[in-house]
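Please find one structure pasted underneath; my questions will follow.
And then chain A:
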Amino acid sequence: MAMNPHSASDTPADNQRLYLTLAVVVVAVILPFVVKNFLIFQLTLAMVYAIAILGLNLLTGFNGQFSLGHSAFFAIGAYTAAILMDHWDVAYYWTLPAAGIACMISGFLFGLPALRLEGIYLALATFSLAVAAPQILKSSPLEPWTGGVQGITIIKPDAPFGLPLNSDQWLYFFTLALLLALFAGAANLVNSRTGRAIMAIRDNSIAARSMGIDVSLYKALTFGVSAFYTGVAGALGAIVIQFVAPDSFTFVLAIGLFVGLVVGGVGSIAGTLFGGLFVLFVPNIAEHISKGLAGAVYGIILILVIYLMPSGAAGLARLIGTKLARRHS
Partner candidate 1 sequence: MTSPLLSVRGLNAFYGDTQVLHGLNFEVAEGGITALLGANGAGKTSTLRALSGMIRATGDIVFSGLSIGGRITEEIARLGIAHVPEGRGTFTRMTVDENLQLGAMTRSDRAGIAADKERVYGYLPKLGNRRGQQAGTLSGGEQQMLAIARALMLRPRLMLLDEPSFGLAPIVIAEVFATLRKLNADEGTSMLLVEQNATAAIDLADQAYLIETGNLVMGGAAVDVGRDENVRRAYLGY
Partner candidate 2 sequence: MSAATKMSAAPISATEASNGMELFLHQVLAGLATGGIYACMALAIVMIYQAIDSLNFAQGEMAMFSTFIAWQLIQWGLPYWVAFFATIGISFAAGVAIERIVFKPLRDAPLLSHIVVFIALFAILNSLAGFIWDFSIKSFPSPFGSRPLFGGLVSMHDAGMVFVTVILMLLLFVFFRYTRIGLAMRATAANPDSARLVGIRVGWMVALGWGMAAAIGAVAGMLIAPIVFLEPNMMLSILLYGFAAAVVGGLNSPLGAVVGGFTVGVIENLAGTFIPYIGRELKLTIALALIVAVLTLKPSGLFGKTIVHRV
């Protein structure tokens, strides 16, 4: 189900993919009417994480810049939304573009020094950002805004226009619509000339530069766009959970997003959905399997994924698709 940039013609594989996508969307639309509220809430969160992972994917999967620090952008987005709603009564839907822009700017700014770093060094620098973020959020100069350790509570919005949906269902559809729009945006970006330039930088930045691509500008911009996506996700997350506090945004989240990216499949837009579900449900599953050794079970699952599905869920799907195609021909 990966968005294939070469799908220009109407091959049978493309039709299959289209039907599959439509089927998934139909199921997604029906779901909130048949499952319990808590599951709707969880699925909404999974979508939020998927959007956040998509942001990370744009940076790491498509542009090759490692980030173990995207929890910081998620936090900036979340706090932007919370502060706007709590201090100035801004409507929840306006907080999303605001969060996005705030993160885009901070992402671009962080992308500038990051230009000089690569690979494990960039991973270390971004990890540092992730670890520092909660400390900074708790610090006293920022306390009047952030509410310090206590954080900020937000009220969940109701469905507009008196639609017959409860607020969980409304948020689910709101998030779903946003997800589809953002995914389409990302797919467009990736399939465009800009997208190809971004990927060229990942594959061989020296060659890209010699082809006339302004590598520094593109890298910093990609950082910004990536942060935009994750920031919007953060804002959404704040609205859905109704609460922000510094300890919700630790390095554990950053690592979770990174793991979700790899599990879903680097460079695959659709894979981020799987990643989002993974981030939300697998830690719970691990705890279910063994309460005392939840972390160990999680670690073992990760290792199995790397060994058995090194290209993530998207890679596995591609493999199955190829095998099926071969059988039919």
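Inclusion criterion for the candidates: all candidates are chains of the complex that A comes from, given by their letters.
In the analysis below, contacts are C-beta pairs under 8 Å (C-beta built on N, C-alpha and C of every residue); 3 or more make two chains touch, one makes a residue touch a chain; residues count from 1.
What you see is a predicted model; the values in this text were computed from it and never measured.
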Any copy counts here: identify which of 1 or 2 touches chain A within this complex. 2
Looking at the complex, which residues from chain A come into contact with candidate 2? 60, 66, 68, 113-114, 116-117, 119-121, 123-125, 127-129, 131-132, 135-136, 138-141, 206, 255, 258-259, 262, 266, 292-300, 302-303, 305-307, 310
